[in-house]
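First the structure, which I've put down as structure tokens, then a few questions once you've had a look.
Note that one protein chain is taken out, while the other chains of the complex remain in position.
The letters A, B and C name the chains in turn, as written, and every chain counts its residues from 1.
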Amino acid sequence: MSEEKVWPHHELGKKLNNWGRWGEDDQIGTLNFVTPHKRVESAKLVRTGKSFDLGMPFDSEGPFKGGGFRNNPIHVMTLLPSDTAMAPDTMISADDMIVTGLQSATQWDGLAHVGYGGFFYNNVPAGAVNNFTGAGRNSFHHAVERLVSRGVLLDIARLKGVDRLEDSYEITEADLLAAEERQGVRVESGDIVLLRTGSYKWFLEGDRERYLGNAPGPCLDTCRWLYEREVAALAMDNFSGEVWPSPIEGSTIPFHQVVIRDMGLTLGEMFNLEELAADCEEDGVWDGLLVAPGLKVTGATGSPITPLLLK
Amino acid sequence: MSEEKVWPHHELGKKLNNWGRWGEDDQIGTLNFVTPHKRVESAKLVRTGKSFDLGMPFDSEGPFKGGGFRNNPIHVMTLLPSDTAMAPDTMISADDMIVTGLQSATQWDGLAHVGYGGFFYNNVPAGAVNNFTGAGRNSFHHAVERLVSRGVLLDIARLKGVDRLEDSYEITEADLLAAEERQGVRVESGDIVLLRTGSYKWFLEGDRERYLGNAPGPCLDTCRWLYEREVAALAMDNFSGEVWPSPIEGSTIPFHQVVIRDMGLTLGEMFNLEELAADCEEDGVWDGLLVAPGLKVTGATGSPITPLLLK
Amino acid sequence: MSEEKVWPHHELGKKLNNWGRWGEDDQIGTLNFVTPHKRVESAKLVRTGKSFDLGMPFDSEGPFKGGGFRNNPIHVMTLLPSDTAMAPDTMISADDMIVTGLQSATQWDGLAHVGYGGFFYNNVPAGAVNNFTGAGRNSFHHAVERLVSRGVLLDIARLKGVDRLEDSYEITEADLLAAEERQGVRVESGDIVLLRTGSYKWFLEGDRERYLGNAPGPCLDTCRWLYEREVAALAMDNFSGEVWPSPIEGSTIPFHQVVIRDMGLTLGEMFNLEELAADCEEDGVWDGLLVAPGLKVTGATGSPITPLLLK
Partner (left out) sequence: MSEEKVWPHHELGKKLNNWGRWGEDDQIGTLNFVTPHKRVESAKLVRTGKSFDLGMPFDSEGPFKGGGFRNNPIHVMTLLPSDTAMAPDTMISADDMIVTGLQSATQWDGLAHVGYGGFFYNNVPAGAVNNFTGAGRNSFHHAVERLVSRGVLLDIARLKGVDRLEDSYEITEADLLAAEERQGVRVESGDIVLLRTGSYKWFLEGDRERYLGNAPGPCLDTCRWLYEREVAALAMDNFSGEVWPSPIEGSTIPFHQVVIRDMGLTLGEMFNLEELAADCEEDGVWDGLLVAPGLKVTGATGSPITPLLLK
């Protein structure tokens, strides 16, 4: 693989590189910032007991249209009440199964999801992710138990005074700082940042095509801030996990490359932040306990989740 | 469907019935005990920040052998680093999908999973669960956001001074009371009880057949205690969710019938309680914040989960 | 189940009923007309060796849109050349899997697919088709080896001088007779009739919605002819297997009910007859050896197929 051309995101990645920071064998990256102490502090944020469901339903009405490598979940019943004619005590039972992309609705991208230059996070060669082992290294299943921490919402749409950011709007570090300022909140080590663009509204309004279209999202300019603040994970409401399409010609997802591969940052997509954001605006409290462990699928590049935020 | 014969579990179910208790439209049963206040109190149990992963891995090494209506999860890569030869910036990416029974490993049984006499919990007719809607009523997806609460471990194996309870041992109310007494802990309204039989060791030791065989577990005698203590959900380490085989001839899962259908109690199975139990024995602290939201699959009878217990 | 109302298709079904005709245990119905003698005669129809592929591709571009109980096939690679870095002799290999409805593209409807009044073909109770056994009776897998016989194309669109029949056109017995007359061909015992409406053109033109919309097709009026001619199986180019929507209010697929349940006739859908029909028109030969065995899936209601017609 040739790397003759110098790519700006790769240059940036070198500066923000966390390889080896938590040892040569580390497979969870910035989730190491979620320490026991952090858990204790985060749990204290459950002050009123309000709970917000940030998940998209897993069903055939999901955002995808069929084709490609991501299908909407197919849910099938494997046992029905009608199957139980033989039960002397009239017992009825039902079971079901699902066929789903692990990234088909609200989800975490793990550290085996994106890399470049032949490597994933922490010097893991491309070949470690294959059909025999799945993600033989950096599997998301190592990360599951770290995904309970302080969640902080940064509402960029409200910052800009709009319902949703315009298509392909590039969220910058200045936006993040301004949102903190406006909201009176500060992102700290081990936090999981919830970034609201408002683009989830397209999905709620039933416009799948627009939701999967040109999306506002963070650009490379935000990486240094994520690094310096020691953010544990970043989640957002768009489908793409960064501004779409990429502002860098020849690179489809440069932000993913830097944060996932160089920094070791777990990335969340398709979070429904609408109800939570309205509540935060109303009570002025922008943080809480984020609960989003996902599923421990062996050798996975990520996980479907139904995240909760408890305030 | 004939109900001429009087079944003891159905008689018991009548006495412990919660239908209508939370309204005619209620679909989550005893999870109503998980109130905002309960969340606040439960979060306070995160005292040291230790985290315990109670989940079974989701993979082809799961407990099932193929056939029947529950298969071990099939995990397949849908995108690999090798697919990205065209990326000018050498980006590599991986994606994956899963085919899995919703009850194929650690899981919650929802309120559309078991009923009798033509009805599921809260007067829901059998026909509400069908191939068009899945669980058109009592779907587990309504329950997801309630599955964060105080978790209390009752270690019946340690109570009896054994590594694991003997095959088909029937856990009684007296056992539960004795475990509380021995551990110095009391189960309260809204708690999620974690019941340890020790049978998970069979799975850990690689003996799938034994793990799926005659299992110790709770019997009907425990239902009244669950009812009176206002337990929100009950999870255990065996595969069957109750003593196996059933002590009542002609009824395969009488305990499920009473707790799920009459009481509206969500039931957890295949929880790995080994490491947690050892820790609790050591520090004498038997409770914590249980985090086990599962996935919001529309119309589901349950959900795969990777539960966490934070102490 | 109440049958107080007298339905015209059920009345017709009584007259054309084949239950018991081939024994009480028969599970293949009119495919019994495909005898060894018939095979010998049919094979003689391979006169020039021309071969016509009547199948729709199985892929994500199929006619369905997601949702419901029929999904387009999902084809996933499970092994790729990139997985073979370890092969000393540079061997590369690829494997794949499919998730597909058995009726998701060109397919046979078997005798466990449709019934009424609580029964399928040959007195099989509804409960014989369940989640434990699949189609415990009348499974398509019994029929596989009979699906090689004489195929006769009846081109109703050409008969009417149109590219395709108009939406919801009801093909009648008179049409079938006229097509035989025009084409100079006669349908005989054991034949598999290929009925062309021209509606497959919608699919070829990329208009899935129209293809799945109001379709021309055979109506009840053709059943007697199918019965008297001892047709072994009937296949057509529309998606619905009969005129759509049903001309009988309160009944969605009355033709299916009579032919599959009462007569025991296997029904084919989504056959691509375009190229074959053009060839037949040109050379005046309207029959050949139809080869469409399908897959022997145990307990199946039907099978995906790629049918061939050899002339």
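We take it that a residue touches a chain if its C-beta (ideal position, glycine included) is under 8 Å from a C-beta of that chain, and two chains touch if they have at least 3 such contacts.
All values reported here derive from a predicted model rather than from experimental measurement.
Hey, which of A:Pro81, A:Gly117, A:Gly151 or A:Gly294 is the one touching the hidden chain?
Touching the chain that is not displayed is residue A:Pro81.
Which candidate, B:Asn18, B:Ser51, B:Thr78 or B:Gln183, sits in contact with the chain we can't see?
B:Thr78
Tell me where the left-out chain touches chain A, residue by residue.
Interface residues of chain A facing the absent chain: 69, 76-78, 80-82, 97, 99, 131-132.
Mind pulling the chain B residues that touch the left-out chain?
Residues 60-61, 65-68, 71-72, 74, 77-80, 82-83, 85, 99, 127, 130-132 of chain B touch the chain absent from view.
Footprint of the hidden chain on chain C, which residues?
1-3, 5, 7, 9-10, 35-40, 42-51, 53, 55-59, 61, 69-71, 73, 75-82, 87-104, 112-118, 120, 126-127, 129-131, 134-135, 141, 144-146, 148, 248, 250-254, 257, 289, 291, 293-302, 304-308, 310
Keep in mind that, in the parts below, only the chains that are shown with their structure count from here on.
Let me check something: if the centre of a chain is the mean of its CA atoms, which chain is farthest from chain A?
C
Please report how many Å separate the Cα centroid of chain A from that of chain B, as a whole number.
Their C-alpha centroids are separated by 27 Å.
Going by the contact rule already set, what residues in chain C reach two or more other chains?
As it turns out, chain C has residues touching two or more other chains at 77-78, 80, 82, 99, 131-132.
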